[in-house]
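The structure under discussion appears below in the form of structure tokens.
Every protein chain of the complex appears in place save one, which is left out.
By letter and in written order, the chains are A and B; residue numbering begins at 1 in each of them.
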Amino acid sequence: MSTAVTTEALPEAKGTAPVRPASGNAVAMRTLKYALLLVFLCIVLMPAYVLFVTSFKGIGDATPTRAWRLPTEWETAGWQRAWETLAPALVRTFSMVIPAAIISALIGSMNGFVLSRWRFPGADIVFTLILFGMFIPYQAVMIPLVQLVQSLGVPSGVPSLILLHVVYGLPITTLIFRNYYAGVPHELIEAARVDGAGLLRTYASIILPISMPAFVVVLMWQFTSAWNDYLFALFFSNSRNGPVTISLNFLASGQLQDYSASMAGALIASVPTLLVYILLGRYFVGGLMAGSVKG
Amino acid sequence: MRATPKKLVAVLATAGLLTLTAACGGDSGSGGGGGDSADVEVFTWWAEGSEKEGLDALVKVFEEQNPDFNFVNGAVAGGAGSDAKNVLASRLQTNDPPATFQAHAGAELTDYIEQGQIEGLSDMYEEKGWNELFPEGLLERLQQDGEIYSVPSNIHRANVVWANPAVLKDAGLDPEATYDTLDDWIAALKKVDAAGKIPLSVATDWTQVHLLETVLLADLGPEGYSGLWDGSTDWSGPEVSDALDDYATLMDLTNTDRQSLDWPDATQLVIDGDAAFNVMGDWAEAAFASQDKTLGTDYMAFPVPGTDGVFDFLADSFTMPVNGPNPDGTEAWLDTVASAEGQEAFNKAKGSIPANLEAKTDDFGDYQQTAIESWQNDEIVSSLAHGAAASVSWLTDVTAAVAKFGSDGDVASLQEGLSAAAEKNQS
């Protein structure tokens, strides 16, 4: 897989399936193919169905034994309760995720540029060491991390989480940008150098303007992973100052279980990332691939 | 498309920084605890349901008694207090204590005491005459090395069986019957089993610990049970083995889907007539009452067989943090909590009973009346599952052993786990 794929959309099938005289065998294969595709489609949608119908059920209707039935009466009370519980957390999540994504993307972009173009002594080892930071289980740094963040005086909740998502997002953002910039023609940068432009000017005038596709991928990636994070949120925030994953888990696993509100809450908490997927999903997949599939 | 991205990035970056500063500013406003000396931040996990109603009632009394102080609600919702406890631990560690915080009375305070995070209150008890307000048995159980560290606001009873008379009748049992021993009860449970209903409903791990504690109490008696916590009863002895055998028998007669449930679901099984019995603390009363069920006809409540005459208590209480932001305010809050008026208002709304013996309880509910009578006459022991008997760390180990047993059913290894937990945590 060449790194040039970085931010291209997922490629379409090359041409259409060859049109051949339909032998009985081919028809059978086609039928099998579509049957399988449909069966898997249903399986994948099944949990979504349960979420959806339960979220519209009334209190007595929303019990686990009736999970598969349609609501006896469609009610939106569950959605209202979920919204009331989650709305403040949603606001906090946005105010945490957006800066975290933007800052880590900008820094990652500069790092990626440097690592893709300039060979300083030990650049390979530095790159490999940065990469390792992407894979570490955060449990292995959590205990001292809690103390470090506390002693830095960063308040728990949104500020702590921004810091953490930026710091621990750096490896992947650096990697994606580096792979993307590796595909930028040398001539472009050489031309700037001949003009006498320094590093920062080359970056700002040549690199940044062509980085948009990579930014889309990185921002999406960081947005989704910070939005869906639970581990950092659990250690560095609480239901009063934390993101929506914390509030949702308390809503759903509280003692007085409110099933329709829990299900509605799960849907509400997923809307932003789902929208990102629906609107920009093709870029996302392509980018992730380049980010992760090295070749 | 060539020039715009650059601008866009710049705009995005600025927006990001703005949000960042806004976020920081916003947080320091809400989290910092009041600088105003009239503010009394009360930290609890009473954020919803009857608990919130109770707190509201208590606050009303506080504001009447102390017009100069300003109540600040520091409630942290979620996880039945587990979230609150984590938040609290980090606030205490960063030297940002609330004026006062809720904690289960008894051994659960151990960690705070060892860290030097809460003040001893024995002098205050002496000075204000609280030693006469609360029953002696309770005061004894609040003490750690001779010092009292918190003021109890309410009492709950843990050793209560809730039963559905209709299910009992169908199984050919006398719904009015009470059972002297666990063995008698087990015989009845087996009849329910034969009739095709769930004999005893139970929920996730902590409710199993709750059940275990009542079984230990029934089989060891109050003295033997209390000895488990001070080392005078041997966890690996034959008495405990027998009790654990009984516990194993009971667990065999429970619903299989317990891990997916929490206590309201288990109690609901009794209310709905799917199960005959449930062992739960007397906060379960609220579940029956809220569904218009009447004690004596729709449901029965009696002490866990073998524990008649014993009150397995747990209490919420309030503390005085070291270096608190407003010691006078804290004292005022503790005054209200201890007072008869405060306890009446709070407990009536919450469904628990007052710890203060002078509180008037004539208009409390039927079940509450029976609990109040037992509270005054019964022998008092401390609940394990609710922080009165053992430290947080000990309870964590006990819960792990009980959870393991729930899965593998190995009595010997349960006893080993419990002994190891006692050895590790008993100082």
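Just so we're on the same page, a contact is a pair of C-beta atoms (placed from the backbone, for glycine too) under 8 Å apart; a residue touches a chain by one contact, two chains touch by 3 or more.
What we mean here is this: contacts and distances are computed from a predicted model.
Visitor: Just by its UniProt name, which of "Heme exporter protein B", "Sugar ABC transporter permease", "Regulator of SigK" or "Dehydrogenase E1 component domain-containing protein" is the chain not shown in this complex?
Guide: Spelling it out: the chain absent from the display is recorded in UniProt as "Sugar ABC transporter permease".
Visitor: One chain isn't displayed here. Which of the visible ones does it touch?
Guide: Touch partners of the hidden chain, whole complex considered, are A, B.
Visitor: Can you work out which residue in A:Ser211, A:Ser239 or A:Ser262 touches the chain that's missing from view?
Guide: Hidden-chain contact among the options goes to A:Ser262.
Visitor: Please pick, from B:Gln115, B:Asn323 or B:Gln376, the residue that touches the omitted chain in the full complex.
Guide: B:Gln115
Visitor: Extract the touching residues of chain A with respect to the undisplayed chain.
Guide: Within chain A, the residues that touch the unshown chain are 1, 5, 10-17, 33-34, 36-37, 40-41, 44-48, 50-51, 54, 63-68, 107, 110-111, 114-115, 117-121, 123-133, 135-145, 148, 167-168, 170-171, 174, 194, 196-201, 224, 227-231, 234-235, 245, 248-249, 252-253, 259, 262-263, 265-267, 269-270, 273-274, 276-278, 281, 285-286, 288-289, 292-295.
Visitor: To test your reading of the contact rule: which positions on chain B touch the chain that is missing from view?
Guide: 82, 85-86, 89, 93, 111, 114-115, 204-206, 255-257, 259-260, 274, 392-393, 396, 399-400, 403-404, 406-408
By definition in this document, only the chains that are shown with their structure count from here on.
Visitor: Quick one: report the Å distance separating chain A from chain B, using the average Cα coordinate of each chain.
Guide: Roughly 39 Å, centre to centre.
Visitor: For chain A, which residues count as touching chain B in their complex?
Guide: 64, 92, 95-96, 98-99, 102-103, 106, 146, 150, 155-159, 162, 204, 208-212, 215, 238-241, 246-247, 250, 253-257
Visitor: Spell out the residues on chain B that touch chain A in their complex, using ranges where they run on.
Guide: 1-3, 5-6, 8-9, 12-13, 15-17, 19-20, 22-24, 26-28, 30-31, 48-49, 76-80, 83-84, 86-87, 90, 93-94, 260, 262-265
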